[in-house]
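This is the structure I want to talk about, given as structure tokens.
Of the protein chains in this complex, all but one are displayed in their positions.
For reference, chains read A and B in written order, and residue numbers begin at 1 within each chain.
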Amino acid sequence: MHLGAAWYPEHWNEERWETDVRLMKEAGMTVCRIGEFAWSTMEPYEGGYHFEWLEKAVTLLNRYGLEVVLGTPTAAPPAWLTHRYRDTLAVDEHGRTAVHGNRCHTAANSQTYLKFCRKITGEMAKRFGKDARVIGWQIDNEYNRVDYSENSRRQFQHWLKDQYTSLDALNSHWSTAYWSQTYSNWDEIPLPVGAHNPGLMLAFKRFVTHTWREFQKVQIDEIRHHSLPSQWITHNFMGWFDAFDHYELTADLDFATWDWYVGTGHHDFTKTGAAHDLTRGFKRKNFWIMETQPGWVNWSGVNNTLNKGEASAMAWHAVAHGADAILYWQWRSAQGGQEQLHGSLIGADGNPRPFYEEVKVLGENFAKVSEVIANTEPKNEIAFLYSYDARWSINGQKHHKDFNSIDHLMRYYSPLAERNISVDILSPLANLSGYKIVVLPALVILPDVTVENLTRFVESGGTLVITVRTGMKDTHNSLFDTLQPGKLRELAGAEVEEYYALLDPAPVHFRGNEQSIEEKIIEGKSEMWAEALRPLSDSTQVLAHFGESNGWLDGKPAITLNPVGENGGKVLMIGAVLDSKAQSFLIERILREGGIEPIYTEGKTGVEVAKRVGKDGKTVTLVINHTREERSLDLKELAGQDLLSGKSLSGVISLLPYGVRVLI
Amino acid sequence: MHLGAAWYPEHWNEERWETDVRLMKEAGMTVCRIGEFAWSTMEPYEGGYHFEWLEKAVTLLNRYGLEVVLGTPTAAPPAWLTHRYRDTLAVDEHGRTAVHGNRCHTAANSQTYLKFCRKITGEMAKRFGKDARVIGWQIDNEYNRVDYSENSRRQFQHWLKDQYTSLDALNSHWSTAYWSQTYSNWDEIPLPVGAHNPGLMLAFKRFVTHTWREFQKVQIDEIRHHSLPSQWITHNFMGWFDAFDHYELTADLDFATWDWYVGTGHHDFTKTGAAHDLTRGFKRKNFWIMETQPGWVNWSGVNNTLNKGEASAMAWHAVAHGADAILYWQWRSAQGGQEQLHGSLIGADGNPRPFYEEVKVLGENFAKVSEVIANTEPKNEIAFLYSYDARWSINGQKHHKDFNSIDHLMRYYSPLAERNISVDILSPLANLSGYKIVVLPALVILPDVTVENLTRFVESGGTLVITVRTGMKDTHNSLFDTLQPGKLRELAGAEVEEYYALLDPAPVHFRGNEQSIEEKIIEGKSEMWAEALRPLSDSTQVLAHFGESNGWLDGKPAITLNPVGENGGKVLMIGAVLDSKAQSFLIERILREGGIEPIYTEGKTGVEVAKRVGKDGKTVTLVINHTREERSLDLKELAGQDLLSGKSLSGVISLLPYGVRVLI
Partner (left out) sequence: MHLGAAWYPEHWNEERWETDVRLMKEAGMTVCRIGEFAWSTMEPYEGGYHFEWLEKAVTLLNRYGLEVVLGTPTAAPPAWLTHRYRDTLAVDEHGRTAVHGNRCHTAANSQTYLKFCRKITGEMAKRFGKDARVIGWQIDNEYNRVDYSENSRRQFQHWLKDQYTSLDALNSHWSTAYWSQTYSNWDEIPLPVGAHNPGLMLAFKRFVTHTWREFQKVQIDEIRHHSLPSQWITHNFMGWFDAFDHYELTADLDFATWDWYVGTGHHDFTKTGAAHDLTRGFKRKNFWIMETQPGWVNWSGVNNTLNKGEASAMAWHAVAHGADAILYWQWRSAQGGQEQLHGSLIGADGNPRPFYEEVKVLGENFAKVSEVIANTEPKNEIAFLYSYDARWSINGQKHHKDFNSIDHLMRYYSPLAERNISVDILSPLANLSGYKIVVLPALVILPDVTVENLTRFVESGGTLVITVRTGMKDTHNSLFDTLQPGKLRELAGAEVEEYYALLDPAPVHFRGNEQSIEEKIIEGKSEMWAEALRPLSDSTQVLAHFGESNGWLDGKPAITLNPVGENGGKVLMIGAVLDSKAQSFLIERILREGGIEPIYTEGKTGVEVAKRVGKDGKTVTLVINHTREERSLDLKELAGQDLLSGKSLSGVISLLPYGVRVLI
């Protein structure tokens, strides 16, 4: 477990450095990230490399016991580079060339730019690849730019040729007879600006993924060529950001990290946990928080501060979801530059800001638990399948302006989080063995391998939950020639007779489990979207119907359950997007069907309980009060020793505002 | 009377075709629209024409008894064309060239593009012009693009030279001394981007009209050169869309059609009737609904479905307003392409969707009434004069952000529709003989010929209603040198002392007809706009005054009435934009002055009653329930035989939700 910050020694006189590093040490920091954005200091003129200052910074950090993460500086090239080589600058969708001076103004697929990136990374790797004080590398920073230059267009056409081999295949998969889009030559194919053919739009997103993966690969290769085996390589992603497929990008990395910013407002652990779980799911491994806000940011509408204590609870929350390090961004703001007003640990006057004290306490506490938590990770029985293809497809054709793939996923995630049930969020191509429940949140694009995996999963006794919009399209973003959920229809024992975007909510009459002694009936509402289901087999049970709505939905099945095989497998089809009360009722039913019980049902009160498990089966339980008030809870079977206070705790205990217990 | 759909056989294997056509036939369809958007299938490479497939489709449709409307495919050129001939692509007002792959990305006035359009239309006409199975042609699809290329600018300058002959005339009509805009050379004249000189802005709109008319003319000429006299030529317009003057465009067509989409929300017959009446007014002839939504669309914010039954009521509503055909768009969605999620009659699995059944019932009912309704049309005693020039002028200078020409027209239209009083919407140049009342809704630009027509109309005993903003400018968008209503001042017996955009509504004290026994006084509000009127003759009566407002308006006349001549002619000047209750009071007064009585006063309850009349004077009455509830009404003198049920009806009858009666 690491605690640290991003530090930019190049902004300051060397006389100041030691004060900074001493203050880091005093705050309990164990790691420091340096180097990214320092290209103009590393290579002030073309071919003139200067790493002496960086060497000194590494030495100083090492002297105070801090390990070093080195960032490659390719997200911010020097002015001489973009000025001399104009083809390195990205072009936006309106044909405008980027201006130097912000970040990410370069085209990741510019051959010229790739050449310079390879060179600077290689030089860094030569210098620090064998330096054990550097424990790992971060490639670039927050990949995000999409280039719409003519160069990009040509590369896209070449990439399409690799993917589709023939124009006939492409024309067919994209239905280009529609609106006379038929391509008779590869070089006729445009980049999509605004809405366009769904096949083309999806292909372009994949091309962007390819572009960034190649860009990353160039740097990984340079580092690997020179580096110690112990040095790992990662990148800092941005949670739900969706400009490319993160499963592909992380395939070439040792583990994933992400930059967690709240911006305006406050942290809600029943939602933010999902972004941690997503990042953990990229590699199915623990991750780092490479950046997080020391109080506030500078780029949001209202850059309010986190409450006193809130950042600390957030840090523990991240740890609970598999974070092995928390690094604050940034240590101190440069006197100039776009982010002068961003939160930091050190103030304009060079002294610790109030926030520094909160980190210092965190440092002390991290030190107490570090050894026990090392080599533990979250273990879950529920998986959500999350697909960039599906999200892109829906974003391109929302059909209801308020339909958002992530919000939809959250309708299933949050009620589980409130019950302290953790989940894994995985690629639709992931192996599903070991799970009890799998949820498909609006998985509009359904690959064949997913169908195979899910069939195996259900036949082995798993409970599959298919939500609205799932299984409508193939991997070319083309409609299946069956109704939803496509090749899962038979497994589901039902299909979608018709889907409806809703202007007004539609009533849903929900029946309790008829096998239970007391029969419950609740009334809910389906919001935004509704799918009239049609059972396809006698075994299919209807769990809920739509009430009087637009005439078409009235009385149609809204939720079905189909038992599958002899191992207790089941498929639930959910044709409604339920209001929160009804959704809560549904979640209880799903859990019952899947045979899962919450580890501690206190989530709604703002207290999170989560476990990390070691390879030896040993469990660490984190109990986190995410509220500004004191909370008490009955530990019951969680009773144990609290590593922070050193005391043994059992029965009803009290948690201070934003307070934490780490029990073993 | 026709029922049909748009079908794109080029999206599908020929093996599927017969199933589709059989299902059309079974739905009661009698017509099918094909061909538009199929250019890349008709001419897959330059000069290589392939119509065999189209021939097969026509033959198949004919075999099942469906007539064919053939669309020219010029709204969606092939990729090889725009790629090879870049000057065919339109340029937007920001100077960006359009990207291939959506529709209408070409410049209608590109000489190169016109050449290709002429060629493909000519080839189609050679092949199908003598084929009686094709009953008519649709040119292009929903004209809409405006091109801002340098080519367009040069053509605009040439066109201006034709219009104005001399720069002196142009400079004078446009008051170019203002802001030093004086042009000393034709090639100095720019295209208007954003706000610009009103004269230039209006001229540019007319130039766009000219451009589209020429574009259309090229194709009409090709078709007429080869076609049977029985084949008609039309275009599918878009209701209130205003990029060009529809009166000019329809001058060269046999009749008009339009594409009626609700988008988000639901149909309101007291408003949508106006778009039908507008389209009927283009040629003063019945029209077709060339496209309408089978449930929902894919391009709106919330693509909700029409309620069950609503589409059927909409179809009858269109018929009541003069539609002779209803075609759904589209039969089935392509598997790819931008409109995958648009409503259709056939689902992704190739089977009828729920909506198909509603159309089938409509098909049965159309068959029952078709013969009787043929050759009948709406006949009205009220005309509204609607002018594109006036609308453009106001849109360029709204003066009050919420002042919308169409909303303003609706303030007069809807209360009439609620009283089941139908109107004609006509060009300001139209002959007005036969009308009792003529309304000028914000006719800011007043041509001399309109003044002459209106003078003749009033002198012959007609009642003229002049509303706010009327008669302020000449046909160059230049202020008259008199106050409003310009050359109608004398006829009106009043002028506008001053106009005011209102921040807050102004009170209006309305006096009842003093000749009536009981004198009514009502209080209303003028919203957004007010005009202080000044009577110009002794005969002018003041029907309403403004109350205490901004100081300037207080006590000024708001509505005047001037009796004209010996035939009972009258002119009402309405200086207020009344709230709905006061407007309703005003409408009653106008009807009384004009001597018109509603045919059935049940409109406010959601039931529409409308008549179509044959040349022989025979009348068909449509009674349409536009609500989701059952409605009852007393037929009184409308009693007669219901063609749908075959029963004779009289007295109080009941209408099912969205139910219809067709009485003779």
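One rule holds for everything that comes next: contacts are C-beta pairs under 8 Å (C-beta built on N, C-alpha and C of every residue); 3 or more make two chains touch, one makes a residue touch a chain.
Keep in mind that this is a model prediction, so the values were computed, not measured.
When the full complex is taken into account, the listed residue touching the unshown chain is A:His100, out of A:His100, A:Lys379, A:Lys436 or A:His509. Per the touch definition above, the residue from A:Asn307, A:Ser370, A:Thr605 or A:Thr619 contacting the chain not shown is A:Asn307. Panel shows chain A; residues 8, 10-11, 37-41, 44-45, 73, 76-80, 83, 94, 96, 99-103, 264-266, 296, 298, 301-310, 333-341, 347-350, 353-354, 628 of it touch the chain omitted from the view. Although one chain is hidden here, its contacts on chain B can still be listed: residues 94-95, 173-185, 187-200, 397, 399-402, 472, 476-483, 497-498, 500-503, 532, 550-552, 554.
Everything that follows uses one rule, which is that only the chains that are shown with their structure count from here on.
Remark: chain A and chain B have CA centroids separated by 50 Å (rounded to whole angstrom).
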